[in-house]
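Excluded from the complex is one protein chain; the other protein chains are retained at their positions.
Labels run A and B following the written order; every chain starts at residue 1.
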């Protein structure tokens, strides 16, 4: 226990939460930038405190539990969403010092497991709300997230095969000479798409689908419970981005600048790419989403696994 | 796939384009003179009220936000009170079109927010301006056949003197 600094355990979730809150503002500014608008620029320098203002607003909103809801699960759902995302950050090596439990030899599987549990937040929210739109959103979420978890896991196989380890620290160390985005470009593509679907971000935000489902699974949520879903979604974006950085972009490694700064830089650019996707692309139909997953991404990721295995075997033989 | 990448790139390029948003309180947008904003009541070139309390604006108003009462003084008709409830007004401009005397006019001013709703009810004093608005030379009583002090019958513009019924001359 002593080798895990107490400070890190306390600070990491707080920093992640602060960053996720900040990200709401960053996203709105960037969306504005790409839509020829300004975005929120009034509160504080450049609108920086808009996130704080929103936080205060959402804290003081009425926290209403609908009388027809299953109260215990209704309260539990946003907690699950928040907790699984925050727990996942424990295994991510932000620097060479390797995170809170960076030495976990199944770190990657741990994060995948936490993402798998994160599905419950959405599905249970949809069920506990006991309303039609929320239920539809929850059912969409269940099917979408379980499907894309498959492709996510399969796309990661290539990385694990090359690095020879589930330990994220080892995976980063294996990228000292060549980032995995080059040999694993197929896997990278699949992982990126699966990551978007897994965080149910636009353009794959079918569980929410404002214009067809109201707000999907969180239709009945208000106040800080909605805020928790909201912040968890943004923390999820940071999680996926830092995973992409760790697995495909060489993690904290880079010349000149300190390790943490490199990690931050790479993660930020992936986050910005996520926001660009939201600004540019329309939402596909639900069957299109499923077809993309099972008919394109699944064969692609299997192909990736086969190709990687063949190359590794040939290299080992020759 | 290629289309998607192209979309992403084009959207990214929008970062370098001119903003469509006007930063309102600091910079004001250009509003044309015929913009339909705050309603005013204008005056004659002589400085008298143009409104003759004909009630046509109140009839034309689709949301019934205008209310007025006629009174008479020296042959001229005036509104005793003239009240516009701007919390109901939709700035459609029908009142301006209906007005036979160009009295009621819409201006390019829209900054009329209030904290209390009753403050949006404008009385005649609030509505009357000292100028003539969009029609500087128009004066209803100078073109109409109504007699007022200082203008007898037949003295209006483009009005012939009244026919004398008691003479047989052509």
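Remarks
In the analysis below, a contact is a pair of C-beta atoms (placed from the backbone, for glycine too) under 8 Å apart; a residue touches a chain by one contact, two chains touch by 3 or more.
The definition used in the following text is that contacts and distances are computed from a predicted model.
Among the names given as "ABC transmembrane type-1 domain-containing protein", "NADH-quinone oxidoreductase subunit J", "ABC transporter ATP-binding protein" or "Carbon-monoxide dehydrogenase small subunit", UniProt records the absent chain under the name "NADH-quinone oxidoreductase subunit J". In the full assembly, the chain not pictured is in contact with A, by the touch criterion defined above. Checked against the full complex, the candidates A:31, A:109 or A:259 give a single residue touching the omitted chain, namely A:109. When you scan A:30, A:82 or A:119 for touch with the missing chain, the hit is A:119.
If you put the hidden chain back, the residue from A:20, A:33 or A:135 that touches it is A:135. The missing chain lies against chain A, touching residues 70, 72-73, 76, 104-106, 109-110, 112-117, 119-120, 123-124, 126-128, 135, 138-139, 142-143, 145-146, 149, 153, 166.
Rule of thumb we're sticking to: only the chains that are shown with their structure count from here on.
Against chain A, in their complex, chain B makes its touches with residues 4, 7-8, 10-12, 14-15, 17-21, 23.
Residue ranges of chain A in contact with chain B, taken from their complex: 33-38, 276-277, 279-281.
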